[in-house]
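The other protein chains are all here in position, but one chain of the complex has been omitted.
== chain A ==
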Amino acid sequence: MNALRYGYVTAPVLGALWCFVIAVTVAVAMSFATGAPFRPSLILSLIWGAGIGFAALFGAVALWGAALAVAALGIVGIGPMASGDGTGLVALAVGHGALALFTALGVRKILEECRIGALTRHEFEEAVIRFLTGFGYIFFTAIVLIPFYVMVMTSLKNQAELMANPLDFSIDLTQGWGLLRSYGELMTEYGFGSYLWTSFYVSVLTVLITLAFAIPGAYAVARLRFRGQALFSRSILLIYMVPMIVLALPIYIAFSMTGLRNTIFGIVIIYPVTTIPVALYMLQGYFRGLPAEIEEAGLMDGLSRLKVIWKITLPLSLPALASVSLYVFMIAWNEFLLAFMLLDDPSKFTLTRGIASLNSSEVPRQHLMAGAVIATVPIMVLFLGLERFMTKGLTAGSVKG
């Protein structure tokens, strides 16, 4: 370990690793963007990366010189990343240029405090941490974005193009609105408009019903003293852990026998029950945190308990209500199992059930992915717009999922 702590060892090692990371990243990005064959070369990226890292010890001029050399090597064909025949000149220049640029930028940042000679433990660890941080950003962003990118791009292409080159996600912009063909077909031929509407109002109803049940319940658990209060707050958590699949069987049977299967009414009565425990748990935590004195003042002034809840507690807990509503909406919107088991009639599908019905060999893949995009976009928009509430809601005691 100690042998590593010399600038002339640390810098090339980190430079080599970093260059390899960037080579893989750029190769994947370029392949996905153009469909042209790019591949990182393990050995060459390690060698040239070590060179850049070593050069970084001698100042900015040396670093950028080395980077420029690596970019040139890449275009000649012996760079950290190999590109197959038939790659366009622009793609070639962009790919190798980006590779050299990001390698140099990263190396400069990572090796900020490094010198040629011996490093202190502090300096060495800082450099390693900066490398890991950079790697972490790339890694997490890539694993999160790639599936969503594939989802969106697939929905814009057609089956034949996908089969011909699964890596080619370039978009033919000359088609104009034709790109959105599968969305149009979903809406007109597969009835996704009605699924969207069903999902929307089922989710909204679920939120309303859940709040109507959870607010009084949470208030009682948080504020009022009664026998069995402690037991109660525990059993909420316990109920919230009962897996849906265990309950789904009897619910299926009961619904089959009472004719509630295949009705939206059945779905609307069953969804809130899965969300009430979560909402109750989140809300009671919040109510507990509110100062009791304000409510007591209200009671002194002659308001009844219910009036106190309505006029004092609820206005104070609007942010919590917003986050709980969002979270419940998300659960209801994303719910799959119950909709899958209880709905068979295509005219009553929710969105998730509708997408599940697209998963057959007769429906082209781009339709399936367009359906997935349609289900994902509203929840993402809602989520990004109200991110503050959402993250608060998520951390307010919900590890459900």
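Just so it is clear, a residue touches a chain if its C-beta (ideal position, glycine included) is under 8 Å from a C-beta of that chain, and two chains touch if they have at least 3 such contacts; residues count from 1.
In the analysis below, contacts and distances are computed from a predicted model.
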{"item": "Omitted chain (choose from \"Carbohydrate ABC transporter membrane protein 1, CUT1 family\", \"Hydrogenase 4 subunit B\", \"4Fe-4S dicluster domain-containing protein\" or \"Nitrogen fixation NifU-like protein\") - UniProt protein name", "value": "\"Carbohydrate ABC transporter membrane protein 1, CUT1 family\""}
{"item": "Omitted-chain contact residue, chosen from A:G53, A:G79, A:G95 or A:P272", "value": "A:P272"}
{"item": "Among A:R108, A:R181 or A:R305, residue touching the chain not depicted", "value": "A:R305"}
{"item": "Contacts of chain A with the absent chain, listed as residue ranges", "value": "27-28, 31-32, 37-40, 121-122, 125-126, 129, 133, 136-137, 140-141, 143-148, 150-151, 154, 162-163, 165-167, 169, 212-214, 216-217, 219-221, 224-227, 229, 232, 234, 238-239, 241-247, 249-251, 253-254, 256-257, 269-270, 272-273, 276-277, 280, 305, 330, 333-334, 336-337, 351-352, 355-356, 359, 365, 368-369, 371-373, 375-376, 379-380, 383-384, 387, 390-391, 394-395, 397, 399-401"}
